[in-house]
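What follows is a single structure, written as structure tokens, with notes after it.
Only one protein chain is missing; all other protein chains are in place.
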């Protein structure tokens, strides 16, 4: 049985297969309309996320399956002190596959270790959100016709934006991809993510200006710049407008450039941009549904179900994980395990050895 | 593509067609049991309303379709600052039709302007709630056999009760309808609604007494008198019992009179009235489901989908809408538009020119 906890759980070959499957589903809805008849998806959202939850539910329904679940933890047994693993094991008796979102990092891994059914990580705190990255990849593929030889601008909060980190990790596996990193100084890509780029030998430039490289971009991936990230309101006020996309800033962009955004947006893309053909973010949400459909079909396919799980493993560690948002600090009887890089296998934070 | 934002979006001919369709559905459940196979309704409730939400969901399920959505804004992206139009556009990629309730006036119109799929207004603040009126109309039609030549008593809060205003607007289009307006002085029908009656040349009388015209009524439409509406508790205490319907007050009523109520009731109709054949309010909720079924079928019919939208439009206005509950005061980049009557097209409040 396979799970999807991190986008890198999937090989490039598997990603290609999922993309091809998603395209086939888009082209032949009727062919897939009953493929999940009699099957159930449990959508367990320990923290709210409408878009992601509805996307999963729509995906399962369009395949002929059914859904159940909850949309916030207050409606769940978690409020009574039940551990995530118990909830998942119980729900595994009610559904064929589980999509879960949880505020704690590593929650999906702890769940997968005990689950009787495949787990899809629909977001575990700031850690991973692989189905968003699948949506991003399908969108780039459908809009640009390829995943290689692309210049990708990443704009906004590159420090905390997990979708950005995840997209980098996925895209560096394709040839000829380069990045333009557009952010205020306070929200630059963190050192470990820069290391990923360097080790992969990927070209990138760093800029403060959304417009400087606009004319060269194939893809512009926008994210939100949040006030809370700045040390002072003055710092925030100084830069905020620079990272708001308007029709004017788009003037120099190629007609084939595409604008992506994980949504929800607040004001980082003007509504005046919405009707521009280059605005791909609403199509991106439909692609998210298509990739989730592909993923459901894939993980429940007999040959994939019979594969062994590929879960992160590690050795026992004598101490606590320093990350307060790590699942190990919040669940009963869940010991920290350390991987070969000296990191907690759940949240991937470095452990002091 | 047509939407239903206000009951007056429908012509009398269309209303008749919907009523006939609802009657046919009631009589031939099996014929309609798979008409929505493979289709999805999104029920987006930015504020809770069990009855309306469950009625829509039951309607879609009985037609063979499926449902998804949320039951309060805290479970939705709205909590993250997303605008209504974005939510609706995204959900339009997940569902074939959307029923939405929102606390702000004009929210449904702002949504319909951007939506890829038909929008049904399931209540936008105190502004409109057209499917309640459809339920009322079907109930009168089924119970009385006609919509014309009826004397209709409206009792309770005629000042703020939007169901009452909406019912008046719908019923004055039928011949020979007259009204008995029964309320305390504090909760009389507002001047603009009286104007509607006068302009239409419709007969009406005003009374403080629930019993005065009881013997003449064909329909008695009850609503709740809320304490908060009164300037003092003394004023409230003085009148409240007068507007509570009891078996005693019904003694003089015709055997063919029917009692309607939009529900939920608190104490304005005694439970002792429930078993009276004239109590139609529980049948009314079933009629609400039937009309929602008819509406779903109608709006998704090919010939109706190919019609152009008939949305309110207006000219740009240099200023804000004074109504604090207007959607324009709460959504980013949504400019006020003014119609030919000098009113905001979203909430219909008068704009100071």
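General observations
The letters A and B name the chains in turn, as written, and every chain counts its residues from 1.
Operating definition for what follows: a contact is a pair of C-beta atoms (placed from the backbone, for glycine too) under 8 Å apart; a residue touches a chain by one contact, two chains touch by 3 or more.
These numbers were taken from a predicted model, which means no experiment stands behind them.
Screening A:70, A:282 or A:346 against the full complex identifies A:70 as the residue touching the chain left out.
In the complete complex, the residue from B:27, B:233 or B:266 that touches the missing chain is B:266.
The chain not shown here touches subunit B at positions 33, 45, 48-51, 54-55, 57-58, 61-62, 67, 71-72, 263-267, 270-272, 282, 285-286, 289. Although one chain is not displayed, its contacts with subunit A can still be listed: residues 38, 40, 42, 66, 68-70, 74-77, 79-83, 85-87, 89-91, 93-95, 332-333.
Everything below uses one rule, namely that only the chains that are shown with their structure count from here on.
Per the C-alpha superposition, subunit A sits rotated 120 degrees relative to subunit B, a value rounded to a multiple of 5.
Chain centres here are Cα means. That of subunit A falls 41 Å from that of subunit B.
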